[in-house]
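As you look at this complex, bear in mind that one protein chain is not there, while each of the others sits in place.
The chains carry the letters A and B, assigned in the order they are written, with residues numbered from 1 in each.
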Amino acid sequence: MDLTVTPGWYMALASVLFVIGGAGLLLRRNALVMFMSVELMLNAVNLTFVAAGRELNVLDGQISVFFVMVVAAAEVVVGLAIIVAVFRRRATASVDELAELKG
Amino acid sequence: MVELVLFVIFAICALFGAVTMVWARNPVYSALGLMLTMFSLAVFYVSNAGHFVAVVQVIVYAGAVMTLFLFVIMLIGVDKAEDRSETLPLQRPAALVLLALFAAGVLVAGARAWTTGYTAPGEAVNGTIEAIGSRLFDTWLLPFEVTALLLIIAAAGTIALAFFRGDGEEG
Partner (left out) sequence: METLITLALLLPLAGFTFLAFFGTRLPEPWPGVIATTTAGLSFVLALIAGLDVIGGGTERLTVTWFEWLPALGVEASFLYDPLSVLMTLVVTGVGSLIHAYSIGYMHGDERYGRFFAYMNLFLFSMLTLVTGSNFAVLFVGWELVGLSSYLLISFWFERPTAAAAGKKAFVVNRIGDVGFLVALMLIFNTFGTLAFDAVFGEAPAALGTGLATGITLMLLLGAAGKSAQLPLYVWLPDAMEGPTPVSALIHAATMVTAGVYMVARTGILFELAPVSAGVVATVGAATALFAATIAVAQFDIKRVLAYSTISQLGYMFMGVGAAAHVAGVFHLMTHAFFKALLFLGAGSVIHGMAGQQDMRKMGGLARVMPWTFATMAVAWLAISGIPPFAGFWSKDEILAVVFGRGGGWTVLWAIGLFTALLTAFYMTRMMWMTFGGKARWDDGVHPHESPRVMVVPLAVLGVLSVVGGLINTPFKPTLEHFLEPAFEAFHVHLAHPPEGATPWVLAFVSIAAGLIGIAAATARYRSRVPDEERGAWKLLNRGYYVDDAYAAAFVVGGGAAARWAAASFDQKGIDGAVNGVARLTGAVARRLRPLQTGFVRSYAVAVLVGTVGLLAWFMTRGGF
């Protein structure tokens, strides 16, 4: 049996990781965990970029990963700052407590 | 063969880490689970000829970003268990059904799209620092500069948020 690891495998793994991240985002109330879930989803996408870049013989997949990382870093920095600011005011990290804007 | 072994081992590690992240009541465990997943992904990057990306993944993501997460977790003192009961009605069943649908859709669609048997022209990629650097500062220069601007804005915004006090006055 000749089992070669094709990019499809990585794609499938990335999909599963992406869905797990989505589950964390939807089911957890802790803002920090939700953030980590988002990071996981972004990482899953990065994996598809790298795998597809290898399949297509282009380096741009890996370049895209860089940009995703930069954006993710920026997002984490601002997001964590917001969480800290909110926590200082409300002493909670649960997003369900933050529902002032409801209709 | 080596790649297959690596894939199996680290895929299990990545999935385990991801599930841990979602499942753990304590955010510290969540962070550690995510770190495990990120290390696993770094291995996959190496398998896919993304050497430099793998290094950055370990240093920046698993290192800096996750450390930042841990700092914040410790700072705001929620390193304690959180009850997992759901307060929003329908949230859990709706989320699970939709996620299942989504996963099924992606996997079914992907099962066809990912096995086209297409052989790409050109040389196999090799994500060395040199290759990535020359590409980044050549074709992708403008997006690169824009992301630099984005980072500056993010830093400035973070500073502004850090000065923000509870009484609404600026620091």
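We take it that contacts are C-beta pairs under 8 Å (C-beta built on N, C-alpha and C of every residue); 3 or more make two chains touch, one makes a residue touch a chain.
Keep in mind that what you see is a predicted model, and the values were worked out from it rather than measured.
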Option from B:59, B:94, B:129 or B:146 whose C-beta touches the chain left out: B:94
Who touches the missing chain here, B:31, B:106, B:132 or B:154? B:106
So that we can see where the missing chain sits, which residues of chain B does it touch? 88, 91, 94-95, 98-99, 101-102, 105-106, 108-109, 112
Provide the residue numbers of chain A that touch the chain removed from this figure. 22, 25-27, 29, 34, 95-96, 98-103
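Rule of thumb we're sticking to: only the chains that are shown with their structure count from here on.
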Distance in whole angstrom between the CA centres of chain A and chain B is 5
Taking the complex as given, what residues does chain B use to touch chain A? 3-4, 7, 11, 14-15, 18-19, 21-22, 27, 30-31, 34, 37-38, 41, 44-45, 47-50, 52-53, 56-57, 60-61, 64-65, 68-69, 72-73, 75-76, 78, 82, 86-88, 91-92, 95-96, 99, 102-103, 106-107, 110-111, 114-115, 118, 120-125, 127, 131-132, 135-136, 139-140, 143, 147, 150-151, 153-155, 157-158, 161-162, 164-166
Contact set on chain A toward chain B in their complex: 3-13, 15-24, 26-30, 32-33, 35-37, 39-40, 43, 46-47, 50-51, 53-63, 65-67, 69-78, 80-85, 87-89, 93, 96
